[in-house]
Structure formats: structure tokens, C-alpha cells
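A single protein chain has been omitted; all remaining protein chains appear in their positions.
Showing subunit A:
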Amino acid sequence: MSMTATVGRAHADPHHIGRAAEHEGPAPKRIVTAYGFWIFLLSDIVMFSCFFAAYAVLSGQTAGGPKGSEIFDQKNVAIETVCLLLSSFTCGMASIAADVRNRLWFYLSMAVTCALGLIFLSIEFREFADLVARGYGPSRSAFLTAFFSLVGCHGLHVSAGVLWLLTMMAQVFAKGFRADILRRMMCFALFWHALDIIWVAVFSVVYLLGSGA
């Protein structure tokens, strides 16, 4: 009886419920942080679903402008996809390196993740710039509006991820693998992998279905 004092009698359970498993008390910080971040990710996915829904509604509304199959370049998209999937792998490597406190591998895998992310972004940027130059910007038609918004929203997330990634590297450099920094690193990894999953959806819904149509 040190930290705790008992509240309620042992047999005070009027409905005889809540007996099965006794709750152990507050979860450790690591779990709480990860749990909270998961919930944030779920809410972010809800936000993406709205843009997916908008795309589904508007994808046929080309208003005389180009259709998806006329503007999508499968080769670019394939390279983008490979980059992003690989970056998830290297991000996983960085997490492991952080867990075993190996600075060299940490920096190395984070740097590669960053590079892959930047390649992805530059390809996407080129695709966008190219479309705008041809007069197929987002205000051309509702279809293009939805396309630019959905893909661009993902791109914005990747950019934010890159910014976060660089901050994480700087933090590890300045402060080492402290517990709070490891927690943050865990959240970053979750974020990056989630972006990967969303990209798979973008890739399938926008580019694969779109090129067929």
C-alpha cells in the first residue's frame, strides 16, 4: 500500500460487472504518444477520403478539357511509386537504427529517405508544372480541380514530412537518442508509412483507374 489507496469496497459492484480484467492504470508515455498519433493519422485519412470522394464525383466532369488517360504518364508514376515505397523501407531502417542507437545508420537512412522523398516531390512538381504549361491547370475543369487537389494534398503532406525529417535529424544530432526524441521519431515513422499507404490509394484510384478510362 504505498502509492495507492483503495477506493470502494471489494464487493461494491452492484451489477457484478467489470470483474473480468482489472485495469492496470495509466499506460506508459510511449504507448500514449503512439496511440494519440494513430488517432491523428486516422483523422487525416478521413480528410483524404473527402478528397477521394470529391475526385470520384468529379472525375468525369472534364468540361471539354482532357480526360485522365490523355494526361497521365505511367512511367513517371511508376518511378514516383518506387521512390516512395523504397523510402518507406529506408525509413524503417532509420527506426531500427534509432532503436539500437546507431547514429551513423540513422543519419544515413534518414538522408536516403529524404533524398527519395525529394525525388518524388520533384517528379510530381514537374508533372504539375507541365500540365499547367499546357493549359491544363486546376481551374480548367472540375476533374482537374479534383486531381490537383487530391494529388497535391498528398504532395503537401510529403513536403511537411521532409521538413519534419530534417528536424528529427537535427534533433538527434543536437540531443542524441533521448526518450522524448525517440517517441517523436516513432510518430514520424508512422506518418511516413501512412503517406505511403495513401499514395497506394492515389496511385490506384487516380492513375490506374484513370488511365484505363
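As a working rule, contacts are C-beta pairs under 8 Å (C-beta built on N, C-alpha and C of every residue); 3 or more make two chains touch, one makes a residue touch a chain; residues count from 1.
What we mean here is this: contacts and distances are computed from a predicted model.
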item	value
From "Simple sugar transport system permease protein", "Cytochrome o ubiquinol oxidase subunit I", "propanoyl-CoA C-acyltransferase" or "Membrane protein", the hidden chain's UniProt protein name	"Cytochrome o ubiquinol oxidase subunit I"
Omitted-chain contact residue, chosen from A:M47, A:A78, A:A129 or A:V200	A:M47
Which of A:F143, A:W192 or A:Y207 contacts the chain that the document leaves out	A:F143
Missing-chain contacts mapped onto subunit A	1-15, 17-18, 21-27, 31-32, 35-36, 39-40, 42-44, 46-47, 50-51, 53-54, 57-58, 61-63, 138-143, 145-146, 148-149, 163, 167, 171, 174-175, 180, 184
